[in-house]
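Every protein chain except one is present and positioned as in the full complex.
Think of it as A and B in the order they're written, each chain with its own count starting at 1.
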Amino acid sequence: MEKAKSGKNLLEINNLTVSYGDGKIITEVSFALKPGEIVCIAGESGCGKSTLIKAVLGIKQLGAIIEEGSIVLDGMDITRMSDEDRRQILGTQIGYVPQNTRGSFNNIRSYDVQYQETMRSHGLKFDRNEAIKCFDRLNFPDSDKLLFYQPWEMSGGMNQRMAIAQAVLLGPKLMLCDEATSVLDVTSQKEVIEELAKLRDELGWSILFITHNLGVASHIADKLGVMYAGRMVEYGNIRKVLDNPIHPYTKRLLSAIPGRDRKLPLGIEGRPPLDGAEWEGCNFVDRCIHGGEKCTEKMYKLVEVEPDHFASCMRGGQCNDNE
Amino acid sequence: MLKYSLKRIVKLIPVLIAITLIVFTLMYLTPGDPALQKLTSQGGEVTPELLSEVRHEMGLDRPFIIRYSSWVLNVLQGDLGNAYTDDQPVVPKLMKALGYTASLAIACTLFSVIIAVPLGVYTAIKKDSLFDNIIRIFTFTGNAMPNFLIALLLMFLFCIKIRAFPVIATASLKGMFLPTLALSIPMISRFARQTRADVMSQLSEEYVIGMHARGVKERVILFRNVLHNSAGSIITIVSLQIRVLIGGSVVTEMIFRWPGIGNLMMNSITARDFPVVQGAVLILATLQILVNLLTDLSYFLIDKRISLE
Partner (left out) sequence: MKKEKQKLSRTQLKKLKMKRKVIIWGVIVSFVLIMSFMAPFFLPQDPLETNALMMRKPPSFEHPLGTDNLGRDVFSRLLAGARTSIFATIMLVIFSFIVGTTIGVVCGYYGGFLDDIVMRFTDILLSVPQLVLAIAVAGMLGGSLVNTLIAIGITSWTSYARLARSHAMRIRQLPFINACRLTGTSDATIIMSHVVPNLVGPMLVNATLEIGSTMLNIAGLSFLGLGVAPPTPEWGAMVSESRNYLQLAPWAVFSPAIAILVTVMLFNYFGESVCDLTNTKEA
C-alpha cells in the first residue's frame, strides 16, 4: 500500500503486461485517469481491451495474470492484493458494468435481495428509500416498484442501468465499462451513455470505457486510446486523436466508421497477429500500407507527437495515407 | 402462484385416473381365478357351488367397465377391498405400513440431501483436487451399487460382525438407522454428482463474475445465489430419485424386515394376496404423484419464470 508519487491521478496503469498463463495478451500498456475523466479504449475484438479491464478488476476467476507493471488506484498499488482486500475495494472503489446485460445480477432473484447482499458484503446499510431516491434521480420509470422485479423481467438496457444505480449506492470513484452499451439498441444506448456522462459531472466519477464504437467514444470521452494486438498504438486527447490520427491503424479504424456518403468503409486487409503482444517492434506491419523491414527492427515506443497526443508509429506518422 | 398451483393440481386428475386404470387392469389380467385364489388362501374345501357364489359376491361375472367403476367408487370412499388371506379390509393394513415406509423415505431423503449437497458444492469448488477425486470414486461406486448389496453389507458388518444392531430391524429409531443408511448411499452418490455438476455450471455463469466485481462475499455468492439457481435441478434429481427410492425401499424393507409397504407387498405377492398388492401399488403411486406435485410447486419458489409456461 505504498503511496505513489503523483497523487493527482485516480488510476495509473504503468507498463502493464498481462497474460492468461501462456502468451502475453497485452504488453507494456501505460496510461492514467484523472478524477472526473472519461477515457475510452477502442480497438477490434481480440486486441486486449477487455483483458485490460480484467487486469484492473483482478478477480482470480477471470484468470488474467499481471506479468509486469503495476496498477495504482488513488495512490494505492492494487497490482498484487490479497483476495479479501481486493473484495473490499471492488464495488466501493471500483464499479463495473459488463457487456452482457445478464452479467451483473443473478437472473432469477430480485434486485432487492441482491442490492442488499452487495451492501451488506461491504458492511453498509441498505435503505430501500435511498435506493428509490437514487432511481428517481436517474429518471428510472416505476422507481418504487423496481426493486421487486427480477432481472429476467427487465430489458437489457434497464439491467445495465440497475448496475449503474447499484454503483451509485456503493459510491466508487472509478467505473469500468466493458462494452457496456454494445448489445443495446440505439435508444437504450443513448440513455446509458447520458447517464454515465451525467454521473461523471455530478459525482466526479472517472470512467474507463471500453468500446469498439468510436461514435460512442467521441460522444463522451475526454481521451481516446487505440489498442492493436495487445499494444496501445495511439493515445491522447480525443479531439486530437480523432482530428489528426497519426498511426495508420487509427486512420483505418476511423475510416471504418460507415459514413453517410454512401461509400463502403475502407476495410483493413488481413487479421491481427494472434501473438502480436509478443512482438518487439511494430505489430501492425503486416497490414500497414507503409510497413517495411524498418518497422519490425525498431523497438515499440509510444512517442509524444504533439502535447497530449502519443502514437507508436515508427515513421512518426510521417507518411501520406493516400492510395 | 395460486393459478400455477391449481393448474398443476388439475393436471394430476388424468394421471390419477390412468393410474387407477393401470392398477385395476393389472388385477384383471392376472392369470388365475380370484375367487378360487381367495377360497384356497382361506383354506377349506372348494366346491363348484361355493366358487360360483363367491364369484358372484365379488362381482367377477360382471363386465370390465362396471367392475372398474364400482372399484373406483369404492376407492374414492377409501375402500380397497378385503385381503384374500384373512378377509380383513386392506386399507388399515396399508395405512399402518405406509407410516413406516414414509418415515423411512423422508429420513432417507433428508439425510441424503444434508450430506450430498454440501459434498457436491465443496467438490465443485475444489474441482480436481485429491478430495474431489476420492469422492468421485465413492459416488461412482455408490451409483452402481445394487440396493441389496449395500443392505446386506451393512447387515453383515453391523449385525453379524460388530453386533451393534439386531438382524431384524425393530420398528424404532435405532431400527431405522440401517435401512436408512442402506437406502441413502446410492442417493447420496447421485445427489452429490448432480450438485457438483450444477454448481460447476452455475459458477461459470457471468453473473458470478459480476458479483465478485461488486465485492459480494464469496459465501453469499455461493450459498445464496449459485446454490439457489442450482436448487431447481437438485430438486429435479431428488424427485426423480424418489421413484428409485420407493422401488429400492421394497428390497431394503424386505432385507431388514422393516414393516413398510414394500415388505407387505412382497409378502402378499408370495401369498398371492392380490388386493393388498393392488392397494400397495396404488398408494405408492399416489405418494409418488404427491412428491411430483410438491416438486412442481417448489420450482415456482426458485424460479418465477416457470409460471409463464
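The working rule: contacts are C-beta pairs under 8 Å (C-beta built on N, C-alpha and C of every residue); 3 or more make two chains touch, one makes a residue touch a chain.
What you see is a predicted model; the values in this text were computed from it and never measured.
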With respect to the chain omitted from the figure, which of B:50, B:73 or B:153 is a touching residue? B:153
Touch with the omitted chain, as defined above, among B:72, B:102, B:222 or B:244: B:244
Per the touch rule stated above, chain B touches the missing chain via residues 14-15, 18-19, 22, 26-27, 29-31, 140-141, 143-149, 152-153, 155-156, 160, 243-244, 246-248, 250-251, 254-255, 265-266, 269-270, 274, 277-278, 280-281, 284-285, 288-289, 292
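FYI, only the chains that are shown with their structure count from here on.
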So in the complex, the part of chain A that touches chain B is made up of which residues? 57, 59, 61-62, 87-92, 94-96, 98, 100, 102-109, 113, 117-118, 120-122, 150, 152, 163, 166, 170
Residue numbers of chain B touching chain A in their complex, please. 203, 206-218, 220, 224-225, 228-229, 302-305
